[in-house]
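A single protein chain has been omitted; all remaining protein chains appear in their positions.
Let's look at subunit A:
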Amino acid sequence: MECVVQGIIETKHVEALEILLQGLCGVHRDSLRIHELCLKSVPNLGLVSSEVRLLCDLEQPEPTWTVRHIGGAMRGAGAEQISVLVRTMAESKVSKNALRLFYALGYKLDHELLRVGFAFQFNSGAPMTVTVSSVNKMLKLHATDEAVPVTPGIQLVEVTAPASSENYTEVAAAMKSFCEYLAPLLHLSKPGVSTGVVPTAAAAAASLMSDGGGTTL
């Protein structure tokens, strides 16, 4: 299970966001370059159609692979009231022939993306990860070197935190508090609920860039 919120920011303000995150998290950023392959089951396989993601971390000297399954979001009145999305998520590291395995099992490539950016992993009431990345599409199959941005000038910001059925309300509260620190630069909401860029971003970015993030917003 995980809690998640997403938002978007103009690429010109990403540097300011990085300064702010550096100040808030107190850790160094990790560079991010992930080739993401989304696979779907062929029509006759499974009682319902299913989807699985293979993530290849290209930032490592030897690329590493992870299988990720994102399940349904939590529903009901309780889920409506919290400002973050709570969903099931399972991950497993796999050997490099994972794509061959899933093709053999009856999965087909639906689409692939290349995420390039950075991430901060830290603890702010709960362990969290913020990723800031530009999402790119491939013009040719698996051609990560020739990827082009899906939305030029805009980057995706995602905050995720592992949670369980026992602690998700606390994790969601911690995440909500953290998001408030970022509010002048971007608005984070449940995935699928797009809120666009925030009008205060330019002023907040200018302020951050001028004092290097030393001032608390």
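The working rule: contacts are C-beta pairs under 8 Å (C-beta built on N, C-alpha and C of every residue); 3 or more make two chains touch, one makes a residue touch a chain; residues count from 1.
Everything below uses one rule, namely that contacts and distances are computed from a predicted model.
Going by its UniProt record, the hidden chain of the complex is named "Mediator of RNA polymerase II transcription subunit 20" among "Mediator of RNA polymerase II transcription subunit 20", "Multifunctional methyltransferase subunit TRM112-like protein", "Geranylgeranyl transferase type-2 subunit beta" or "AP-3 complex subunit delta". Note on the undisplayed chain: of the listed residues A:S31, A:S92, A:S177 or A:T195, the one touching it is A:S92. Interface note: of A:C3, A:L17, A:L37 or A:V52, the residue touching the hidden chain in the full complex is A:V52. Which of A:L101, A:A143 or A:V193 touches the hidden chain is settled by the complete complex: it is A:L101. Remark: the residues of subunit A touching the chain excluded from display are 41-48, 50, 52, 67, 69, 71, 88, 90-95, 97-98, 100-101, 104-106.
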